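Apart from one protein chain that is not included, each protein chain of the complex appears where it belongs.
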Amino acid sequence: MKKLKDKIEDLFDNVIINDFYQNRIFVKTNKESVVSLLNYLKELGYDHLALVSCVDHVEENEFELVYILSAYIHNEHENQEKTNIIIKTRISREKAKFTSIINLFENAEPYEREIFELFGVDFVGHPRLKPLFLEINYETPPFRKDFDTRKFVDDFFANIPIIEEIEDEK
Amino acid sequence: MRKLEMYFGPQHLGMVGNFSITLQVEGDRILEAEANPGYLHRGFEKLMEQRTWMQNFPLVCRINVVEPDHIELIYAMGVEKLAGIEVPERGKYIRSIYCELARVASHLFGLWAYANMLGFDTVANWAMYHRDLLLDLFEELTGARVYHIYIRPGGVRRDFPAGFEDKIVKTLHKIGSKVPDYNSTFFENKLFEKRAKGIGKISLQEAINMGAVGHAIKALGMKYDIRKIEPYAAYDQVDWNVPTRKDGDAFSRLLAIRDDMIESVHMIFKLIDKMPKKGDVYTKTPNPFKWRIPDGEAYVRCESSRGELGLYIVSDGGLNPYRVHFRTPSYSHGLTILEKALVGENIADVGNIMISFYVVAPEIDR
Partner (left out) sequence: MDRNQIGKWLRSPQKMSNKYSLHAVYFCTGCGIIEIPPSITTRWDAERFGIIPAPNPRQANLFLITGYVSLKTLKAIIRTYEQMLEPKYTVGFGSCPINGGMYWDSYNTIKKLDKYIPIDGWIAGCMPRPEAIFVAVTHLWTLIEKDMATGYIKYRKNYKQYRANQEKIYGSLDWPPLYK
């Protein structure tokens, strides 16, 4: 039987695969082939989207989007490798934009909303890109590396005065 | 009939946890539901980037109040994976026993919330009392009732005190002897069946599309359990089953939880029997103030009481993590599945369905 790693390498160009750990395959690819790669893996039986994450590489001025897939237990895919596939791609940090994958995996919806809110990545095709967690607007999305929480706390919360009680006039 | 918008929570008797759902209702029927999380957002993953690897332990356990132990475990597992640390044999067993105790305690808390919601106050009181007995065990072992911070990279903080195994067995026997009572007053009660059967039903295909894990998928007949698929700690050393149910409604989810609890208790007995009697419980790690972990990335997962818990962790070779992201089971349960499962149900069943999925709000918000 062909290994999953070889299958991916045969079908897709521009992939760098690293299977350093047991049961984990890290696939680095360009942003055009992410959706087709996810589609292909879903058909292979890797139909559980565990996580969509984002890493801010501020020095390279890039965001790294991370999709983690694993497999549910199906009888028809008995021989598949029980592995986690971690698909990574880089997008530019300026006006960050990517395709939404809700059509493929329904549970990507809140993850994409979260990344939109905390990193400021715009997902094209997402039906309700509105704030998920935050109540007030931050100038920089707070999970970006250039957002300094300690400075923000000093500027924002420390400036609110303590209540001074009005003396009773007797 | 007139359509109305109804805010369910955060301040609402039917809401457990600081969470809110906006419902569009017509009469008593729910037409549309929109989850509205974020009341507990503290930005953990950002705060963790500013603290050293060891300093993060007090932080991570606060991600989930009901069951902090599995979050500690997953973070320790992530650090071990990056730094290449092995856990000694006895440490592995202690971790397993400790996590199973935490699972039982957490399920009892869930049972409290569920029984309370349906008005079974007697059962709710029992469940909370029995959970408290387990908290006493934790207190003896770790010094704290709720946040234990017991697991550390390379093992656990300290060995079991003398005679602790016997105490675990005794406490579990005490709780286990009440299982027939639980059954006759709650699980086999016609009232419970009437309130829970057919409520909040999802199909297997929907569950797979929306990323259901834990008892939500076990209630549909799939034996998806990370302890079996990718054994960690000492779960591959003993023989145990993954209990499943068929129907995928609130009733079968609750029964899956009960069976899971019973299976955990049996597993603890087996683990105690098989545990090596002597040996180290942790591997030494470098000075935490100067501990640099080589750069790399890892994804680790374990099975918490609500399902698959994952951690994506990136190191850049520094004193602090570069990025951490927790994949928590309540995230897709509470935000994707709940919104679908509530449509067409009755307003009175919102809390019922929500707790049957065991949605824990702080875990969603982080």
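Before moving on, here are some points about what is shown:
Per-chain residue numbering starts at 1, and chain names A and B are given in the order in which the chains are listed.
FYI, a contact is a pair of C-beta atoms (placed from the backbone, for glycine too) under 8 Å apart; a residue touches a chain by one contact, two chains touch by 3 or more.
Just so you know, these numbers come straight off a predicted model, no measurement behind them.
Across the entire complex, contacts from the unshown chain go to A, B.
Considering the whole complex, the residue from B:L40, B:A216 or B:I257 that touches the absent chain is B:L40. The chain that is not drawn here is touched, among residues B:D132, B:D273 or B:D295, by B:D132. Interface note for the absent chain: among B:G17, B:G91 or B:G154, the touching residue is B:G17. If you put the missing chain back, the residues of chain A touching it would be 133-136, 138, 142, 147, 149-150, 152-153, 156-157, 159-166.
Listed for chain B, the residues touching the missing chain in the whole complex are 10-13, 15-18, 38-43, 46-47, 50, 58-59, 62, 65-66, 109, 112-113, 124-126, 128-129, 131-132, 135, 144-147, 361-362, 365.
The rule is simple: only the chains that are shown with their structure count from here on.
Interface residues of chain B facing chain A in the complex, by the touch rule stated above, are 37-38, 41, 43, 45-47, 50, 81, 208-211, 213, 217, 222-224, 229-230, 297-299, 301, 308, 310, 312, 314, 322-323, 325, 327, 331-332, 335-336, 365. Those residues of chain A whose C-beta lies close enough to touch chain B in the complex are 21, 23-24, 26, 47-51, 53, 55-56, 66, 68, 70, 72-73, 82, 84, 86, 105-107, 109-111, 131-135, 142-143, 147, 149-150.
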